[in-house]
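All protein chains of the complex are present and in place, except for one that has been dropped.
Labels for the chains are A, B, C and D, by order of writing; each one numbers its residues from 1.
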Amino acid sequence: MPARKRTSLALSSEQLLQLYEDMSMLRAFDEKVSERCIRGEIPGLIHLGVGEEAVAVGVNAALQPQDKMVSTHRAHSHFLARGADPKAFMAELYGKATGCCGGKAGSMHLADLDIGFLAANGVVGGGLPLAVGAALGLRILNDDGVTLCFFGDGANNNGAFHESLNLAAVLELPVVFLCENNGYGISQSIHKQQRVANVADRAPGYGIPAEIIDGNDVLEVYETVRRAVDKARAGGGPTLIEAKTYRTIGHYVGDSENYRSAEEVAEWQAKDPIVRFEQVMRRKKLLNKALKEEIAARIAVLVEEATDFALHSPFPDPASALSHVYAEGVA
Amino acid sequence: MATEIKLPALSPSMTDGTVAHWHKQAGDSVVIGEPLVDIETAKTVLEMESPVSGTIEALLVTVGDEVNVGTGIVRLAGAGDEARPAIDTEGAAPAKMAEKTVATESRPRSADIKAQNEQRLRISPRARKLLRAEGMAVDGIVGSGPGGRIVERDVQQQLAKSASKSVVPVEVELPGSTLVPHTRTRRYIADRLQQAKQHIPHFYLYIDCEVDDLVAFRARLNSEPGRLPEQRLSLNDFVIRALALALRDMPELNGLWEEAGIRHFECVDLAVAVATPDGLLTPILKNVARKGLMEISREMRELAARARAGELQPEEYAGGGFTLSNLGMYGVRSFSPIINPPQIGILAVGAMARQPVVRGDALEIASVMSVTLSVDHRAVDGAEAARFLATIRRYLEEPRAMLL
Amino acid sequence: MARMSYAQALNEAHRIAMHDDPRVFVLGEDIGVYGGIYRVTKGLQAEFGEQRVLDTPISEIAITGAAVGAALVGSRPILEIGFVDFVGTCWDQVFNQAAKFSYMTDGRASVPLVIRMACGAGLGYGVHHSQSLEAWFTHVPGLKVVMPATPADAKGLLLAAIDDPNPVIFLEHKFLYEVKDEVPDGRYTVPLGKAWMAREGADVTIVSWSGAVPWALKAAEQAAAEGIECEVLDLRSLVPLDEDAIVASVEKTGRLIVCHEACTTGGFGAEVIARVVTRAFDFLDAEPLRVAAPDIPVPNSLPLEAVYLGTRERLLEAVRGIVS
Amino acid sequence: MHKISYQQAIIEAMVEEMRGDEAVVLMGEDVGTFGGLTGTTVGIIEEFGDSRVLEMPISECGFVGASVGAALKGVRPIVEMGLADVSLVAMDQLVNSAAKMNYYHDGVASVSAVYRLWSGFRPGGGAQMSQSNEAMFAHVPGLKVVMPGTPRDVKGLLKAAIRDDNPVIVFEPKGCYTLLGEVPDDEEVIPLGQAEVKRAGADVSVIATGVMVGKALAVAEKLAAEGIDVEVVDPRTLRPLDTKTLVASACKTGRVVVAQEASQFCGYTAEIAALLADEAFDALKAPIKRVGGAETPMPLSPRMEPLVVPGEVAIEAAIRNVVG
Partner (left out) sequence: MSLSPQDLKQLFRRLLLIRRFEEEAFRLAVAGKFSNYHGGMGQEAIPVGVCYGLKPTDNTMITHRGLGVLLTRGVPVGEIFAGLYAKESCPTRGRHPIFHMAAPELGILAGTTMVGSVIPLATGAALAARIQGKPDVTISFFGDGSVNRGDFHEGVNLGAVRKLPIVYFCENNFYAKSMPLEASTAGGSIIARAQGYGLPSELVDGNDVVAVYEATQRAVARARAGEGPTFIECLTYRWTPHSTAGDREFSRTAEELASWKAKCPILRLRKQLIEAGHASAEELDAVDIDIQREVAEGVEFAEAAPYAAPEVALENVYV
């Protein structure tokens, strides 16, 4: 596969190492969040992305600073990969005043406009129309940003998916729709929810090109998304990318997981994206035991600092609960 | 199926009323809870709601008719079944129907809830606020709002009435004086008395009673062994008993002046004036002609104490068919009281004194008590009043008659 | 001043806003060459081009969400949804997305968006094209709700709504589109949250908005002939609510009637009365009344629709009743 | 009598009705072996199989529409919507199809379906998972709306809802789910449209819905010690509302506090307040006080909760205000 090799070479050794470090960091964060959530420090419904890190990291590597990202209820890895401040992120999960949204948003509504991360979303499919709109707005403003829209396989049977893909296609908007197909909409396997095997099978109905990729291969994700983003920026319209992946943890922290077998989970754990990429890096001689440990230590400090920061940050003044229902002044 | 609807008692005391206004005419449809007719009673105008739905076949009484409770006033067709009212497809019918949905779907403006409301004083918050600000009492104000509700304009009218009759207040401050604002009770008393003195043609009769027997009788009763101090009878207790018996004997004096006639009562409810820190109050001794002296004494003591403490409930000092006022304890020999409307008479009792009396041709010393009767000449003639006063004197001078 | 219809006044407001600010654009179904169902966007596409006057497919979820997304990145969309009845199809986007961004991001993001919708009955359009659903929007923190009753207000309020950094629900009554009146020239705004005293009077306060304002004025005129002076307050915006104006008027008159076209139960009239009962209880001289539609869907046939619209006739009766 | 939780009472009601009537089916996301997002479909698929427990894709307007279509053909669906917030995605089908069909087809198209909505606050739910939107549905003619606050009520009312031939929206406040209470062993069907006086009192009426019922009762007990005799009335059904019981209570005490979990502005307490201001006007001795949620979306941070979620403190303050 010469083409692929050529593209992957487009990333420098440093960049490749960065991909590895980013994925490891996302994993470490989610594991910490899980632990603190079970301990009762973090309130609310927490959806983790353990097992799906390659998608977030691969996608972000393909984006430019002016690009926008719209996410789902499973947003932690997207948010961190996009460059969110780990402390503000963790503090937000804790519901602290120092959180990126002042403690009002929490896990499902993360947002940071400064890094082009427009919105996570508590409603399945709710983000798709927003992404189309962001692309439309950027076009009105003559901005060359591309909007990357994450959604899950559960969302693709929702009306919002259908209307959004059609609208983006008919207006030829610069959006890349990225489906993280982890096989389950909460408890229901994709086969119970739709008759076609792939989400990508729907793209021809909208005249949109589609690709199905291995979502646990960070390089494949990067390359495919990069091509789609470049095409969109050049006026080539939307693309649908279906990344097949798997969450090796439950739907949310506390999920009984009574809908899937231990064998199935084990099978996917064997395809762990981080372990796989580590092997690639070792083969390339870009990673060794010492370096790995150094990275792990760096991440551990980062996670620890963020958690400490969150834990010791003050809660917001309760009165702030009443502020910002409306924006002030003239936008 | 036609149904005849009878006039219900729209308030607890209502026995009859005058038809003031029909909200509906023959041929109109009416639904449960819709206003049907306004009935004027002695006190107010009450709105009667239709107890059933149907179409009006005929009105059985017309505006101005006096109707007793229980008389049929309207006949409805189709009442009682669920049939919807006949609707005129062209006219204003939709509006009425719209009310009906409201009624059938979620808004049963139920008659029994309405009935509960009838019993309470109806006064709007705005009127109440004005009353508070003016320090006025609600008594005597007749409501002109729906269902007799007292609304702001009723209070304002009352205020205007009082204002027009009072002297223009002096705006300048008088050195060395302080203005004590009227209390609610003062204002109430002032209004009532002024009204009475202006509207009622009073005339007055005086008589002296020789009460030596009464005094002796009282002394003997009070000195019976085992009698506690609080069981001692006062002279006033005997006067009450005497007056009550006189009213029992001559019920024509036990009544109220109303525009349509004089209302007589079966039993004697006597208002007895009591001085309180706020002014004069008249607690009511109920059915006093059937009570013994001891009972009268005990009740009177209790009422007076509660009146002075300001604990009386309105129903305890409103009403009564006749009033007694006794200023004897202050040494006043006699005085001419103002009638407490709409009653037709009031008895004033002065202080008892030892004084010479002419008996035959000799002068003797006797205990004499002077009583004055004020009566409403519209209701009572001179001879009748004199007979009444004589009856009272007989009881006071022959106390044993009181025990019969 | 020029005499123009409500629809023309709205059209002019669009033109001014789009001319003054290149970020402003319009999207919706059949709004291009077709000019919108009520001709509010007539001629805009010819003047501003297809990029800024965007005809969309029948996809209310997508176009509403897209308008929100576009506002999030800094453009100023005006969205037309032909009938407020259709908002159920995109209610999640309005309620869960548009309304909550400013709050969820603690003021770091805002959604400067105007959603225009036609509401109201009277044209025989039936259950799915005649509803008045303002009470839904008013219950959603984060949305502003505007309902002009005159051409001049339509223009001034729309320009104010476009200037506002929040999602504004702009409800236009179908029956008013052809009503003509004097409209000031050029750019001007009518502030959101300010009621208009449409008529002064001492006896009864009638609070109304949108299509019910003409009914209130008519009833006030008839009542005046009988010696009853009604004060008519046109709220113009329901959120923010000019509560002070309502309370001041009730303090003056002591009697309140709220008249609106929507169904009575759970309608916005309930909120107005609940506020007055809390804040101005001692000034009430009679029970506050709601004169509004019966609790039925809007039937199609005109004689049946007239039942739904019976409010018009019942208002004068209510005025007479409340002062009696 | 046996003592069970609110959640178990829901399961019992559904299982009993499904045993009693073959036409009753259960639809929704994750209602199969997963046991439902709400944990109220546990064990049901095991008993009735997948022909009567229908797991649906994440397609709310799709399966709500399908439930209406199925109901038209004689099936009696119980639709678990999961979060009440999610019902907004299917608003059009609920309001424009389910609610209105019987009306516009003149009585031949009854939609005998139940929609179960898991509403209200729970810690950490955040802005899109904590709403109480009953007022929106209660404004819609054609829907019935139920909001039980105790295990006994939820069982009896849910059974009545399933047997009703109209579309019934059942709000199940999350705050009630773990409440324990006595439920009769024999079948009890509580008719829709009947309020219940949960505690008789003479001084003030607290009319509370859903999760506020329990809070009101707790406050009532506390204040009884001070000699304030609080009556607590739970409407239970919001549409059709048991006006008679509410008015009777207001007339009895003359003082009214209305309490709901949802945001106050244009919430359902406004309807109750307006209703009582009209029908119990002469009995009222004080302004009607409303207790409700803040005018904000739901924030995540637990520290902000007391300001946004109405609690016992707010109820107590309101009672003291009207009594004092």
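The criterion applied here is as follows: contacts are C-beta pairs under 8 Å (C-beta built on N, C-alpha and C of every residue); 3 or more make two chains touch, one makes a residue touch a chain.
Remember, predicted model here, so these are calculated numbers, not experimental data.
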Inset, instruction - Looking beyond the chains shown, say which of C:A9, C:V258 or C:V307 touches the absent one. - result: C:V307
Inset, instruction - Determine which one of D:T41, D:S67 or D:Q264 touches the chain that has been left out. - result: D:S67
Inset, instruction - Have a look at A:N121, A:Q193, A:N216 or A:T307 and name the one touching the chain we're not showing. - result: A:Q193
Legend entry - Hidden partner chain, touching residue among C:G69, C:P112, C:G142 or C:P294: C:P294
Inset, instruction - Sort through A:I208, A:V221 or A:V303 and give me the one touching the missing partner chain. - result: A:I208
Legend entry - In subunit D, positions touching the absent partner: 25, 51-52, 54, 56-57, 59-75, 92-93, 96-97, 101-110, 112, 141-142, 144, 165-166
Legend entry - Residues of subunit A in contact with the chain not shown: 157-163, 165-170, 192-196, 201-208
Inset, instruction - Name, in rising order, the residues on subunit C that touch the hidden chain in the full complex. - result: 29-30, 32-35, 55-62, 85-86, 89, 123-129, 294-297, 299-308
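Operating definition for what follows: only the chains that are shown with their structure count from here on.
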Legend entry - Shortest chain-hopping distance from subunit A out to subunit B: 2
Inset, instruction - Please state whether C-D or B-C has more C-beta contact pairs across its interface. - result: C-D
Inset, instruction - Please find which chain has its CA centre nearest to the centre of all protein CA atoms in view. - result: D
Inset, instruction - Can you check how far apart subunit B and subunit C are, centre to centre, with Cα atoms defining each centre and the answer in Å? - result: 55
Inset, instruction - Could you put a whole-Å number on the gap between the CA centroids of subunit B and subunit D? - result: 51
Legend entry - Per-residue overlap in subunit D, given as positions that touch at least 2 other chains: 61, 85, 89, 126-128, 239, 241, 275, 279, 281, 284, 294-297, 299
Legend entry - Two or more partner chains touched - positions in subunit A: 103-105, 109, 121-123, 126, 159, 320, 325
Inset, instruction - Let me know each pair of chains that touch one another. - result: A-C, A-D, B-C, B-D, C-D
Inset, instruction - Over in the complex, which subunit B residues touch subunit C? Could you list them? - result: 89, 92, 94-95, 97-99, 101-102, 105-106, 124-129, 145-146, 149, 151-152
Inset, instruction - Under the touch definition given earlier, write down the residues of subunit C that touch subunit D in their complex. - result: 85-89, 91-92, 95-96, 99-100, 103-104, 126-128, 133, 135-136, 138-142, 239, 262-263, 265-271, 273-274, 277-279, 281-282, 284, 286-290, 295-297, 299-300
Inset, instruction - Using the touch rule from the top, collect the residues of subunit C that touch subunit A in their complex. - result: 23, 25, 27, 51-52, 54, 56-57, 59-77, 92-93, 96-97, 100-112, 141-142, 144, 163-166
